[in-house]
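With one protein chain removed, the remaining protein chains of the complex are shown where they sit.
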Amino acid sequence: MTRPSPWFIAVLLLPGIGLIAVFIGAVIYIAIAQSVGFYNLTGDSGFSMEFWEKLIGRKSYWTAVRYSLFIGFWAAVLSVAVAYPLALWLRKPFKGSLTISAILKAPLMIHGIVAAFLFLNIISYNGLVNQLLVWTGIFDDPRRLQNDSGAVGLLFLQVWKNMPFALLLLTGAVQSIPQDTLNAAQDLGAGTVERFRRIIAPLTVSAMQAALIIVFIDALADFTFQTTVGPTNRQSLSQYMEFFRGRGRWNEAAGVGVTLMALSLIGAVLMALTARLIFRERPIARVVTWYETRRVEAQT
Amino acid sequence: MSGLAAKKIAVRFDAVDALKNIDLEVPAGSFVTLLGPSGCGKTTLLNVISGFLKPTDGRVYIDGIDVTDTPPERRDTALCFQSYALFPHLSVEENLVFGLRQRGMSGADRAKRLRDVVGQLDLGDHLSKLPNQLSGGQQQRVSLGRALTVRPSVILFDEPLSNLDAKLRETVRHEIRSIQQDFGLTAVYVTHDQNEALAMSDKIFVLNKGQLEQAGTPQDLYHAPRTRFVADFVGSANVMQARVVSRAQVDVWQVVTPLGPLMVRSDTPPEADNVLIAWRAEAVIMGHDPVNAVTAKVVRRSFEGAYTDLFFDVEGKTFRVQQTETNLVAGEDMTFSILPDNIVFLSDSVSKVAS
Partner (left out) sequence: MITPHILNRALMILLISVAILWLVIPFTMAVLWSLVDPALPWTPDNLLPPVISTYRWSYMWENSLLKPALLNSYTLAPLAALLTFAISMPTAFAIGRYDFQGKEAVKLVALLPLVVPSFVTAIFFTSILYQIGLAQYRFATILFAHIVLFLPYAIRIMSVSFEQVRIDHINAARDLGASPWAVFRAAYWPAVKPGVLATLLIVFIKSVEEFAIAYIVGQPGFVTIPTLVYASLGQDFNRPNAAVLSLILAFPNVILMLFLERLLKSANPAMASGKGC
C-alpha cells in the first residue's frame, strides 16, 4: 500500500469519519452539557450541579442503575454461557450441522419488537404456556406471567435475541483452534473440562470478551424489551431517561444518559478484564508478546 | 509382554478400508518406523495407537494391557505432532510441564523433570518465551520435550521433521535417536522419508494402501525387498520382468530378462515362471565379468556429488546404475555385471505377502 499525503487522506476521511465524529461528538457533548445545566431549552442556562444532586438523591435513580446493570450483566453472561457449548458442538461440521446453526442463528434476523410480540403472545393469560401448565396440572388456573417482577421473561428474551450473536463470534473463534492443539492436550492427559479451561477458553478469550461487551452494552441500554415484557415496578436507565425527556426535564434525562454511557464503558472494561484474568494464565506475558509482534510488524 | 502391540487392526471409514489386518509389535526400548506414501494409513495407525481413533477391529496393548477402549487422555502415550501443536498461549515452560500438571504431579517433582528435559534439549534460554517467539527448530524441540517430560510408555512421532529445512532435519534426526536410546524409550515413528526410516529405525514397517507390505530391519528392506512396492519405495531399485528358465543349483536360478540371460541366487524360490526381479543401482561391478555381464549405451549422466547416476534404456524402459567414480559420458557404451547375490525375486502382489 502506498502512503499519500496526509491532506489527501484527510479529505477522503472527511465525509465519513468527519460526519461520525461531529455527530456523535455533538450528541455526547450536549448530553454532558445539559446534565450540568447548559443549553436549556427554556429558562436560564449556566453551570449547575443541582440536577446531578437531585438525580443522585433519588431512590428511583439508583434502582434504575442497579436494575440495568443486573440485566446487562446477566444477559451477557447467560448468552455467552449458552453459546459456548453450542459453538464447541458445531466446531466440526457433521451431517445437519448447517441446518442447526441456521436455526440457532435465526433470532438474529427477527426484529426485537417482533420477538417481544411473539413472546407476549405465547406467555399471555390465555397463551400457550399457561394452557400447557393448566393442562398438565402444574397450575390450577392460568396465571399472569407477563411483566413478571423477577424479570425472568425479560432475561429470557434478551438471551433469545443475543445468544445467536455470541454464538456467531464464538463459532469463528473456536473453529480457528487447530485440531492438533486440542489433540495434543488430550494426549497429554487433559479431559474435556481441562481442555476447555486450559486451552479453548484462553484461546478464544478475545471473542468471548467481544461477545460479553456487545451484549452487555445492548442489554444495559435496553428500552423496547423492558417497556414491553419487563417488570412494571422498575425502570431501566433508557426508560428512566425517556421518562424525564417526555416531561421536558432535559437536564435530568441528560444525567441519566451520561450515566448510561459511563456504565457502558466501565462495565464493558470490567467484563473484558475479568474474562481475561480468569481464562488467560499469564496476561502480562500476552501483552508483552502482543507488543513485540506489533513492533516487529511495524519494522517490516 | 512389555512394549507396544497392535493385533489385527482394521479401520473402515464408511465403505473404505483405511487399514486392513495390521499386526505391529514394538518391543520395549526399540525404535519402530511406519513408512509409506501419503494415504497409506500410517497416520491412521498412529491415531489408533494414541487413542484418537477407535479401530473397527483389533486390539491395542501397552505393556501387555489392553488399552483399546482407553481414551487418549488416559493412555500412557505421548505424541509429537507434525505441526508441533504447541499451546500458543502458554510459555515454553508451561508447555513442557502441561502433561505433568494433568497427572497432578507436585511442584518439586515437576521442577525436577523440567530440569532434566531442559538440560537434555538445551532449552534453558527460552523457558519464559511463547512458542511463536521461537524458530522452527526450537519449536520442534519443545514439542519433543513436552512429550518426554511425561516419560510415556510409548512415544509417538508423526512426521516430526517435515517442517524443518533439510540441514536441520539431519541433525534433529540423530538427536531424536540418541535421546530415544538414552531414555530407553519405546518409540513409533511415522514418516514418508525412506532415508529417515533407514537411518533411525530398529525395525521398519512398510505400509501401502492400508496394508502391511513388509516388515524388517533397514538392511532387510533395502537389500531384500519382497514386493515391487518396497523395492521401488525404499531406495528406488531397478525392477524388471524375468522368465525363469531353469534351476541351475539348489539356490540359483537362470532367468531371461530384457537385459539378457541372468543368474539369480535366492534363498526363496520364485513364485512363478514369470516373476519380477529387482537389483540396486549401486550393486554392480564395472567391467567385463564372466557372470551376468550387461552392455548398454549411456543415454544420460547425472552427477549427484558423492556418486554419479548413469541411465540406459532397454525396450523402452529406463534403468539406472550408480558409480562413485566414473568417466563415462552420454553416448558411450558401458559394461557391468550384477552379482547373482544382488538380485532378488519379488512377490507380484501385496495380498500374497500379507495373507
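Labels for the chains are A and B, by order of writing; each one numbers its residues from 1.
Heads up, the rule we're going with is that a residue touches a chain if its C-beta (ideal position, glycine included) is under 8 Å from a C-beta of that chain, and two chains touch if they have at least 3 such contacts.
Since the structure is predicted, the reported quantities are computational estimates derived from the model, not experimental observations.
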(message) Using the touch definition from the top, which of A:Phe51, A:Phe119, A:Phe196 or A:Phe279 touches the missing chain?
(response) A:Phe119
(request) Check the options A:Leu168, A:Ala201 or A:Leu270 and report the residue that touches the missing chain. (result) A:Leu168
(message) One chain is left out of this view; which of A:Arg143, A:Arg197, A:Arg245 or A:Arg276 touches it in the full complex?
(response) A:Arg245
(request) Determine and list the subunit A residues touching the chain excluded from the picture. (result) 1-4, 6, 9, 11-17, 19-21, 23-24, 26-28, 30-31, 34, 39, 41, 89, 94, 96, 100, 103-104, 106-114, 116-122, 124, 126, 128, 131, 142, 160, 168-169, 171-172, 176, 217, 220-221, 223-224, 228, 238, 241-242, 245, 250, 253-254, 257, 260-261, 264
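As a working rule, only the chains that are shown with their structure count from here on.
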(message) Could you work out how far the Cα centre of subunit A sits from that of subunit B, in whole Å?
(response) 56
(request) Write out the stretch or stretches of subunit A touching subunit B in their complex. (result) 178, 180-181, 183-191, 194, 198-199, 202-203, 280-282, 285-286, 289, 292-293
(message) Per the contact definition, I'd like the list of subunit B residues that touch subunit A in the complex.
(response) 50-52, 71-74, 77-79, 81-83, 85-91, 94, 98-99, 102-103, 128, 130, 132-133, 146, 150
